[in-house]
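Would you mind keeping the following structure in view while I ask a few things?
Removed from the display is one protein chain of the complex; every other protein chain stays in position.
Chain nomenclature is as follows: A, B, C, D and E, assigned in order of appearance, with residue numbering initiated at 1 for each chain independently.
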Amino acid sequence: MDGILALAAANLISPVILSFALGVAAALARSDLTVPEAAAKALSIYLLFAIGFKGGAAVAANGIDARLVGTLIAGLILSALLPFVAFALLKVLTNLSRTDAAAVAAHYGSISIVTFVAGTTVLESAGLTAEGYMVATAAVMEAPAILSALWLISRGNGDDEMEPGLWREILLNGSIVLLVGSFIIGAVTGQDGLDSIASFIVAPFTGVLCLFLLDMGLVAGRGLRTSARLLGAGAIVFGVTMPLVGSLAGLGAALLLGLSTGGAMLLMTLSASASYIAVPAAMRVALPEANPSIYLTLSLGVTFPFNLTIGLPIYLAIARFATGG
Amino acid sequence: MDGILALAAANLISPVILSFALGVAAALARSDLTVPEAAAKALSIYLLFAIGFKGGAAVAANGIDARLVGTLIAGLILSALLPFVAFALLKVLTNLSRTDAAAVAAHYGSISIVTFVAGTTVLESAGLTAEGYMVATAAVMEAPAILSALWLISRGNGDDEMEPGLWREILLNGSIVLLVGSFIIGAVTGQDGLDSIASFIVAPFTGVLCLFLLDMGLVAGRGLRTSARLLGAGAIVFGVTMPLVGSLAGLGAALLLGLSTGGAMLLMTLSASASYIAVPAAMRVALPEANPSIYLTLSLGVTFPFNLTIGLPIYLAIARFATGG
Amino acid sequence: MDGILALAAANLISPVILSFALGVAAALARSDLTVPEAAAKALSIYLLFAIGFKGGAAVAANGIDARLVGTLIAGLILSALLPFVAFALLKVLTNLSRTDAAAVAAHYGSISIVTFVAGTTVLESAGLTAEGYMVATAAVMEAPAILSALWLISRGNGDDEMEPGLWREILLNGSIVLLVGSFIIGAVTGQDGLDSIASFIVAPFTGVLCLFLLDMGLVAGRGLRTSARLLGAGAIVFGVTMPLVGSLAGLGAALLLGLSTGGAMLLMTLSASASYIAVPAAMRVALPEANPSIYLTLSLGVTFPFNLTIGLPIYLAIARFATGG
Amino acid sequence: MQTHPAKRVEIIIEAPAQRRLVRAMNDAGIDAYTILPVLGGSGRSGRWSRDGQVSTASGMISVTCILRSDRLDGLLNAALEVVERHIGVVSVTDCEVLRAERF
Amino acid sequence: MQTHPAKRVEIIIEAPAQRRLVRAMNDAGIDAYTILPVLGGSGRSGRWSRDGQVSTASGMISVTCILRSDRLDGLLNAALEVVERHIGVVSVTDCEVLRAERF
Partner (left out) sequence: MQTHPAKRVEIIIEAPAQRRLVRAMNDAGIDAYTILPVLGGSGRSGRWSRDGQVSTASGMISVTCILRSDRLDGLLNAALEVVERHIGVVSVTDCEVLRAERF
C-alpha cells in the first residue's frame, strides 16, 4: 500500500502531470492562455507518429508470435464488449437518455493514447518494460467500441441499417490512420529507421508531451467550467468506476494471454482509458443527437485526470500483484 | 571600450540576432515571407515554458534565501516606478497625448522576456552566470507597470475606479500564467524534472529562438514600414534613452541587493526592456483609446532592436565595472 | 544495374519515403487525416531555414572559389534554359494551351528543395558528400525559370512588357528570401553558429522531414484524386521524361565544371526536380490564366514521387558512371 | 455597373457534418460554395471555442453559397435535412452579383 | 420552403474586446452568436495583418449574430457601447431564417 502511494506521489510530481494541472488551473481561473488549434493538432500528429513508429520498431525487434496475435484479438474483443458494460453501468448510475448513454459507452470501450503513453512512463519509472506490440493493440481498440455503441442504438430503434460509408469514415479517422501507418513504417524500417529519426521522436518526446498535456488541461478545464453542471453525481461516479471495471477486464485478458507485468498493466490502462479524439469525432457523425458536452466532459474532464493521477499507480500495483511481477 | 565593441560585434554576428535582422530586412523589402500566427504563438508558448521551467529548476537547485525575496520585491518596485519616469520623459521629449504616453510608459515598466533571454546568452558567451531566480523576477515585473499606468490616467481623469475584473484579467494574461506556472513546475520537479525534458527545452532552445526572432523581425519590420511616420524624433530618442535610464535604475537596485555581476546585468536588462506581448494586450483592454501603433512600434521596432544589438553589451560592461566582476 | 536496384530499394524503405507514401495512401483512401495549414507552413519554414543555414556554414568552411561561382552561373543558365526544353516537349507530348504549357515549363526549370534534400540523404547513405555551395545553387535556380516562362508567353502575345513590381514580387517570394537569408546567416556565423543551433537544425532534421513529407503526400494524393483526370497520358509521360532530360542537362554542366560525384548528382537532381512552392505562387500572380490543377498535379503528384523513388538512384548511378566516382 | 439579383445562403454547421452537407448539396445539384473557419460561438448548447481542440468533434464551419433564386429551395431542402440532425443555423440574404452567368 | 425574416448583425471588432462585447451582449439578453477569425484589414488606423502576431493585442474578430428584429435594438445598443471605445465596425442585414423558433 505504501508502495502504491509513493509511486502515485512520484507520478503526480512529474512535469507531464503538472503541465496538465497547470492547464486545468489556468482554464478554471479564466486565464486567456490558449494553445492555437493548429499547434494542438500538430502536437497530436507528432505524438501519434512517434508512438506508432516506436511501437512498430519494437515489434520489428521482437518479431511476430502467437501471443501478439492473441493480444490483438483480445484488444478487439475488449473494445467491442466494454461498451455494453459501460452502457449497463450508466443505466444504473445515471438517467442519461439511451442515445447519450450509448455515446458515452463508445468512448469507454475505445482508448486514450495519451493515457497509454503516461502508463508507459509510469512503467519505466518502475523499471519495467512491456511487449512492443501494445501500441498495435491500442490501435486495434480504437474503433470496435463505436460499432458496439451504434448497434446498441439501432437495436433500440429497431432499425439496424447503417448509413453507407459511415463505417469506412470511422475507420479512416485521421488519428487511427496515422497511428497504424506510422506503426507499419516503424515495423518496416525497424531499428535503422528508428535510429535515423530518434533525435526527433525519442529524445524530445516527454517535453512535447508536457505541452500537449498543458493543452489538454486547458481544454478539460474549460469543459469542466462550462459543462460540469450537465454531469450529475451518478455520471461522475461512473467516470471513476468504469475505468476500474475496465482495468479488471483488461487484467483478466492479460492473465489469459500470459502477458508480462508491464503488458498486463498497459492492457489494463487501455481498457480503463476513454477516448477523446477519435470517438467524439465519430459520434458527431454517427450519433449527432447525442450531447457532446456530456461525453467530452466525462472522458476528458473526469476519467482522463483520474487515470493519470490515481488510476495508473493502482493498475500497476494490481498488475504486479496478479502477475507476481 | 575595446572589450565592449568586441563583445557587441560578437553579439551582432550570432544566428539569433541575424535571424531578427533577416526578418526586418524581409519585411522592409516587402517580401511575402510570414510565419503563420499559430506557429508564432506556438513558438512563444515553447519559449515561455522553457524559460520558466529552467528558472524554476535553477531556484530548486539553489534554494530560497533572503536575497531572492529582496530581488523579487525590487523587481516589483522597479516595474511600478519606471512608468512614472517614462511618463515624465515622454512629456519632455514628445507631444503624445496623456493616454498614449501612459500606455507607452506601461510598456517600459514591464519587461520583454526575449530580451532577457538574449541577455542570458550574452552573459554565457562572456563566461558569466546569474542567480537562478532572475526568471521569477522577470515574471514579477510583468504586471505592476500596468497598474501604474492606469493610475496615471485615472488620476488625470479624476476617476480612480477600475472596471471590475480588469485587474484579474491583466494578471491572468496567458503569458504571465505560463511563465509563472512553468516556473513552479520547474521548482517542484527540480533537476529530475529538468533532466526528463532537457532534450526538448534545453538542447534546441537557441534554434527555436532564431525562428522566433525571425518572426519578431518580420512583425517589427512591418510595423516600422507602416507606422514609423507616427513616431517623431522625440519618440525615437525616448526609445533609446529610456532603456539606458531603466538599466541604471536596475543597476542601483542590484548594487543595493548585492547581486552578482550576471544578476546585475540581467536586472538592468529587465529594467531596460519594454514589453510587447503582455502589456499591449492589457492596454487594448484597459486603455483602448491609446493608439496601439505608437506603443507597438516604439517597443518592438525601436527599443527591442536597440537592446538586442547595442544595449546588452553596454549593460554588461557597466555591470562589470560597477560590481567589479 | 543490381547496385541501382539495391540502392533504390533501400531508398524506398526509409521513414522519409514511407511517410510520403502514407500520406498519399491516406488521401487516396479519403481519410480525414490532415496537417493544419499553419503547421505545414511552419515545417517548411524550419526546413528552408535548416537547409539554408547548413549550406551557408558549409561554404564558410570551404571558402569561395572559382568553381563555386561557375556552379552558380551554371545553375542560373540551367534554370533559364530548361523551360524552353520543357515547353518544346510539352508541345510534342500534350495539347496543353500555350499558357498552361509555359506555366508547367516554369516549374520544371525551377527546383524542389525537398527533392534536393532527399538527394543529399541518398548521397549520404552511399557514403558520398557534395560541394557545400549546392544549396546556394538551389537558391539561384528558383527564379530564372519563371522569367523564361513569362518571356515565352509575352513573345506569343507580341506584348513583352511586364507588370511593374512583378519581378520584384517573384524574387522576394518568402521561400526564396528565407533560403537565401539563412544561407547568408550560416555563411556569416560559420561553424560556431552551426554548433550553437545544431541540436535544432541538424539532429531532428530527418524526423521533421518525415512529417513534412507526410503532409506533401496528403496534398499530392488529394491533388491526384481530384485532378488526375486533367492530365492525359502525354502529360504523365512528360512528368517522368522531363526530369530525366533535366538531369542529363545538369550532368553536362557538372562535367564541364568538374564537380565531384556528389555535386554532379545534386546538380542533376536540381535540374530534374520541379518546383511546387515558389513557382506555383508566382504563376498565380504572373499567369493567372493558367490552370493551377495541371501544374500542381504534374509537379507534386507525378514528378516529385518519381524523383523521390526512382529518379534519385538513377541520377546517382549515372553521376557515378560519368564522373568515375 | 450591371449586377444581377441572387441569393446568399450562409450555413453555420458543426465541422463533422461537412461531408454530409456537401453530399446533400451535390445531390441537389449545387457544387459551388465557400467554407470559412469559425473560431467559436455560443448558442442553446452553450459556449464553445476552437482553441486547443485536437479532435475534429468540436468546431463549426460557415458554408457560404451564392446562387440564383430559382435554385434556393433545392439548397434549403438539402441544408435542412442535415441541419435538422446536426448543430447548425441557416440564413438567406438577398444579394447582387457580377457576371450572372456563373451562378 | 418556409422562411422567416430576421436580422443578421456583423460586428468586426478588435479581439481583445471580445470578452467585453460578449458580456454586453449577454447583459442585453443575447447569447447566440458565432465568431469568425479575421486575417487582416485596413481602415482609418492603417493596415494590419495577423501574420506572425504573438500578442493577442493585434487582431480582430467578426461576430455574427442572427436574431429577430424586435431584439435588434438591444444588440445594437450593447455593441455600440463597446465599439465606441474599441476599434470596430457594425453592420446589419435583412435575412431569412429556417426554423424561426430558434431565434
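Just so it is clear, a residue touches a chain if its C-beta (ideal position, glycine included) is under 8 Å from a C-beta of that chain, and two chains touch if they have at least 3 such contacts.
Quick caveat, the model's predicted, so the values are computed rather than measured.
**Student:** Of the residues C:V219, C:I236, C:A249 or C:L270, which one touches the chain left out of the display?
**Tutor:** The one listed residue touching the chain not shown is C:V219.
**Student:** Since one chain isn't shown, list which residues of chain C touch it in the complete complex.
**Tutor:** 34-37, 40-41, 43-44, 169, 174, 215-216, 218-219, 222, 226-227, 276-278, 280-281, 283-285, 288-289, 291-293, 296
**Student:** Identify the residues of chain D touching the omitted chain, counting contacts across the whole complex.
**Tutor:** These residues touch the chain not displayed: 1, 3, 6, 8, 22, 31-37, 61, 64, 66, 93-99, 102.
**Student:** Which chain E residues would touch the chain omitted from the figure, given the whole complex?
**Tutor:** 12, 36-44, 60, 62, 72-73, 76-77, 79-80, 83, 89-94
As a convention for this text, only the chains that are shown with their structure count from here on.
**Student:** What are the chains that chain A and chain E both touch?
**Tutor:** Per touch definition, common to chain A and chain E: B, D.
**Student:** Among all other chains, pick the one whose mean CA position is farthest from the mean CA position of chain E.
**Tutor:** Centre of mass proxy via C-alpha means gives C as farthest from chain E.
**Student:** Sort out for me whether A-B or B-E is joined by the greater number of C-beta contact pairs.
**Tutor:** A-B
**Student:** What whole-Å value do you get for the distance between chain A and chain B if each is reduced to the mean of its CA atoms?
**Tutor:** 41
**Student:** Measuring from the mean C-alpha position of chain A to the mean C-alpha position of chain D, what distance in angstrom results?
**Tutor:** 34
**Student:** Send over the residues of chain C in touch with two or more other chains.
**Tutor:** Touching at least two other chains: 32, 36-39, 42, 199, 203-204.
**Student:** Going by the contact rule already set, what residues in chain D reach two or more other chains?
**Tutor:** 56
**Student:** Identify every two-chain combination in which the chains touch.
**Tutor:** Chain-chain contacts present: A-B, A-C, A-D, B-C, B-E, D-E.
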